[in-house]
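Moving on, here comes chain A:
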Amino acid sequence: MNALLQQAPSWGNTLWFILAAVILLAVLLGFVTYAIYFERKVIGWMQLRIGPNRVGPLGLLQTVADVTKLLLKEDTRPKHADKALFTLAPILAYAPAFAVLAVMPFTESIQFADLGIGLLYYIALSGITVLGVITAGWASNNKYSLIGGLRSAAQMISYEVPLVMSVVGVVLLTGSMNLREIVEAQRDVWNIVPQFIGFAVFIIAAQAELNRTPFDLPEAESELVAGYHVEYSGFRFAMFMLAEYVYMFGMGTLITILFLGGWLPIHPALGFIPGIVWFVLKFSLYIFLQFWIRATMPRLRVDQLMSFAWKVLLPIALFNILLTAVVVSYQNGMF
Partner candidate 1 sequence: MSEEKRRPTPEEKAQAAAEARAKAEALRKLREQEEQGAEAAPPAQEEAQAQAADSQEEVAPVAKPVSEMTPEEKAAAKKAAAAEAIAKAKAAKEAKESAQQGDGASSAEGADAEAKAKAAAAAKAKAAAAAAAKAKAEREAGGSPADGGDDDAKAKAAAAAKAKAAAAAAAKAKAAQATGDGAEAAETPKAPSKNQPYLDKYVLRITEKFGKEVLEASYINELAKEVPTLVIQNERWHEIAQFLKEDGQLAFEYLSDLHGVDYEDRMEVYYHLYSYKNRQSLAVKVKTSREQSSVPSVMDVWNGANWNERETFDLLGIHFPGHKDLRRILLPDDWVGYPLRKDYVQYDEEV
Partner candidate 2 sequence: MLGLAKGLGYTFKKLTEKKVTHFYPDVPFPMPPRFRGIQHFSPEKCIVCNQCARICPTECIQLTGKPHPDPDKKGKIIDTYDINFELCILCDLCTEVCPTEAIVMTNNFELAAYSRDELYKNLKWLDDNNTNVREEN
C-alpha cells in the first residue's frame, strides 16, 4: 500500500485505492455487525439471558436483520428541521470515524498510510465527529436532541484534552508519533507497564469519547430518550450507529497499538502465531471490557462528568507527562 502511495496518481492505482477502501469498509461492516451481536450476547449472558438467538443459527444474523430493517424504513425528517444540516450530520459523524482508520497499522504489512504523525492525524480527525453530533442535535429541531448535542459537545471536547495528554507519555517514551514506530518500540515491554497511569486515563477518556457507559450522557436514554439522534431513523440512524461502532473500532485499534503492543506476541517464543491474530485478540479484549462495563455501571451526571475530566483526569494526565519526562530525561542522562 505504501508503495502505491509513492506512485504518481493514475487510473490504475486510484482503482486500487478504491478497492482497498471498499475492502476495509466491508471488514468494518462485518466488524460492526458482529460487535453488535457480540455486545448483545455478552450483556445478555451477564444478565442471565441468552441474547439474540432467533435469526439464523445462534442468532448470528440478528444484526443483519436489524440493519435490513433500518435500510428499508421510511426516511423521515421532522417538519421544521434544518434540511441541509439534518442530512449532513450523519455523514459528518461517520466520515472522520472511517477516515482515521487509514493510518492504523493492523500488522506490519496491513496498513494504508504510514504517516509520520499518525497519532496526531487520528486525534485531529476524531475531533470532527463532535461536529456531526452537535449538528445533528441542532438540526433536528428537538429539545432532547439539542440538549444531547450540547452535552456531547461539552463532553467530547473536555475528554479530548486528557485523552491527548495521556498519550503524550507514550510519545515521549517512543520519541515518535508514527504509530508503527510506537508498536516497534514495545518489543521489550508493552507500554501498558511503564505508562500505566496514561493507560488508565486513556481508557477512561476513551470511554467518554465514545459516549459509552458510564459516560453515555449524550444518549442517556433514561433522561434524554436518545439524545442527539432522537429524531433520526432508518438509514440516517444507521449511519450514527455505524459511526459509533466504527469509532469504537478505531479506539480499540489505537489502544492496542499504543499500549498493548499492537501485533506483537506476548512472548517472542509465541511469534509463530501471525501478528493479525495477536492484534485481534488484544483488540477483542478491549471491546469485551467495553461491554462488561456497560453491563455493570450506572451513568454519571453531566456536572460530575465535567468536573471529573478537568479536576481529576487532566491533572493525572499532566502528572503522567511530568513523570515520564523526568524518567526519560534521566535515562537520557540529563541528570
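Keep this in mind: contacts are C-beta pairs under 8 Å (C-beta built on N, C-alpha and C of every residue); 3 or more make two chains touch, one makes a residue touch a chain; residues count from 1.
How were these candidates chosen? In short, all candidates are chains of the complex that A comes from, given by their letters.
Being a predicted model, the structure only gives us computed values, none of them experimental.
Checking the candidates 1 or 2 against chain A in this complex, the single touching one is 2.
The touching residues of chain A, when paired with candidate 2 in their complex, are 42, 45-50, 292-293, 295-297.
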